[in-house]
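Got a structure for you, questions after.
Removed: one protein chain of the complex. Kept in place: all other protein chains.
To keep things simple, chains are lettered A and B as they appear, and every chain counts its residues starting from 1.
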Amino acid sequence: MDNNNKVTTQVIETEVPMGTIHSAALEPYRLRLFVEDEIVRDAELTIGVNHRGIERIMEGLPVEKANSLTEKICGICSNSHIWNSCLTAEKGLEIDIPPRAEYIRIIMGELERLHSHLLYLAHGSEVLGHETFSMRLFYIRETVMELLRMIGGNRVQYGASIIGGVRPRCELDEMRIQKLTEGMDYLEEKIGEFADRFVRDPMVISRISGIGAITKADARRLATTGPTLRATGIEVDLRRDMEQYEPFEFDVITQDTGDIKANLLMRVLEIPESIKIIRQAIKDLPEGKITNRSWEMQDTDIIRSYIEVPRGKLYHSYKIEDGRVRNSIVRTPSITNINTMEFACIGTHITDAQLAVVQCDPCFTCTDRAVQIVDHPLKKIKTV
Amino acid sequence: MDTSMIIISLIAVIGTLIVAFAVSVWLPGIERKFVQARIQQRVGPPISSPGFMAPIKFFFKQVMSPNSPMPKLYNALPLVTLIIVTLILLVTMPQMYFLGAFASIIAVVGLLKIEEIMYMFMGSLSKSVLSVNMPFPDRVKGAKHIDATRSFIEEVSTLRAFRLIAFGSFPLYIALFVPVAMAKSIYLADIVGYQQLNGPILFTVAGVIGAIVYFIGSMILLNEYPFAIMKTKADVIEGPYLEYMSKYRAYTYITRGLLIFVLASLFTTMFIGIPPNILSPGILITIAVAIIFSILMAVMSAFSPVFTFRQFYPVVAATSILGVLAIVASFL
Partner (left out) sequence: MSLKSYSRARAVHVMLVYTGGCNGCDIEIVNCILSPKYDAEQYKVFLTWNPREADVLVVTGPVTKHVEEPLKAIYEAIPEPKAVVAAGACATMGGVYKNIHGDIPSEEIAGPVEEIIPVAAKIPGCAVRPEDVLSGVVAALPLLLNAK
């Protein structure tokens, strides 16, 4: 789909800056739009507000403490961070995780994907100007939040994973399993109704189809990741390669067009897949203990771990010295998606530009930790 | 005309204005509480809060100098708009028909145009902290296009206000000329008189089409969602109103409520033949139309996203064509 996504070489005259505090943004970022008669010709996303220096303050922390700090990188995908950070330590220290703990982690991970995708859809609707859709989605999302609160004890930062398993608090007894099952049934019904309503709304469809389209080639060039990449038609999902997900059956959803409609539908269609995984996990939940406490701390080399999180590929790495974390690096999906966001803005109307940023599911709190060296805005990107 | 006539007319005019204000402050609350909140399955605010208590609250806030090259002019604009909207109501009152050319459709259209132009002035005079003025280091070494001219988000909405004047208000004005074509006179007195003889224009084919066009046109004029291109939350936040605070913001709140009432009362005058007049029971119909208008608008806006030009232009063009059809039908 041709969307005029080309940076024109002419002198760009007018800039419309937005942010860092803006009604369309859930996070503080600065969006500089270079416009020509309300059509965006180039865009720049300036982040940095959320830079708190997480990797630096992680330096020298005990591993357990560092793990719980990674959770505070992001309030949307907090579980993914602590999960991957624990996985990193477990990989280095060669700890076996009890299968029951593995399953509970996956249930938490998928619940988080549900709440993240629902938040994405609700935020997308809000930026579309459709308050009613947004509120309905927030209402549906409340089910997931209550389930997360039930299992983890908190609505946002639940901290389920610890080294060697999950916290005793997160044990799934029969009552909780019952509630999870009911919640999943309710969610499936509601999201089905919503999807029906959503794709039949002619005004919404005319707003979102064909806007901010990214082609396959562009997605590869811009190193797009996660659902945004899958929405362009490239079937890449790290869950296929993760051993934790081996026992589960699920489909990797793809769309063809890569525009906002494809991105929104992508998330809607991924929700039933997550529900499917949770149902399988509940059904086959292995018996046994949930924490393996028989492990010893030792020094390790740099350990690396990748997992698939709601927004794409998450990378954690550090080495352990005297039980303390050194040389920590976290690379989140949104950092690679920033280029896609800027690119998706080009050629759209100003009103659509924020939507084009939102379609890549930005999470700048995740992103704001790395120094970014950019040779050319669209060519090469290297994180340090 | 003897003195008692003048006094009665004066009481009628003032009474009608008071009723208009009294009704209009409740309209935003009705929209929010009874329609949108109900559609969104929530409790919603008290009916008095959005339109009545909020302006009163703003009257008690501190007055600061707005970020504007001409603060005094900028602050005067909402009051001017309020006066213009009140004038529209005044010229449609039957007591004012002796004004001749001023009590005609031309005066109404002219006043509505001035009301629209006000947004352009507001937009170009407002320099909010939310865009260019934000002290954020974004034009640093390595940033893109450092030499580009920077434009406030209000300037974007000024451009859109201009488009609304040039293009967006067509449907409303075309619809206003359907009764003119049927009554074959631009004077409000003649249009009202025609309808008292021949029954309301609303109940003719041309009148029904005209009413639909009028409704969509007034939504565009009021900048209700989905036509809220001038104050889209997704980019320009509140557009021209961004810098108004305290009592000046209160005026903008009151103006908005009053404009809904005025457009509804104009509709009642032009399409049903009942001018706003406190001394006749017809005022009840005016009030009912105002409430129905705001309920319909709230339903429309609750179920639609905001339009960009891609949707806005075709909708306006289609509605204008419909309006032209209505005028053609009125000659048949």
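Criterion: contacts are C-beta pairs under 8 Å (C-beta built on N, C-alpha and C of every residue); 3 or more make two chains touch, one makes a residue touch a chain.
Being a predicted model, the structure only gives us computed values, none of them experimental.
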{"item": "Candidate in contact with the missing chain, chosen from B:Val13, B:Ala54 or B:Val180", "value": "B:Ala54"}
{"item": "Which residue of B:Ile6, B:Ala22, B:Met70 or B:Val129 touches the chain not shown here", "value": "B:Val129"}
{"item": "Contact residue for the chain not shown (choose from A:Trp83, A:Tyr103 or A:Phe138)", "value": "A:Phe138"}
{"item": "Interface residues of chain B (partner: the chain not displayed)", "value": "32, 37, 40-46, 48-50, 53-54, 56-57, 60-64, 66-67, 128-130, 133-137, 233, 237-238, 241-246, 249"}
{"item": "On chain A, residues whose C-beta touches the chain left out of the figure", "value": "20-23, 26-28, 48-54, 56-61, 65, 69, 72-76, 78, 119, 122, 126, 131, 134-136, 138-139, 141-142, 145, 154-157, 363, 365, 368"}
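By our rule, only the chains that are shown with their structure count from here on.
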{"item": "Rounded Å distance between chain A and chain B, as computed from the means of their C-alpha atoms", "value": "43"}
{"item": "Residue ranges of chain B touching chain A (in the complex, touch as defined)", "value": "36, 39-42, 130-132, 134, 136, 138, 142-145, 148-153, 156, 159, 225-226, 228-229, 232-235, 237, 302-311"}
{"item": "Partner chain B, residues of chain A touching it in the complex", "value": "12-24, 30, 32, 34-35, 38, 42, 44, 46, 125-132, 135-136, 139, 203-204, 206-207, 349-355, 374, 377"}
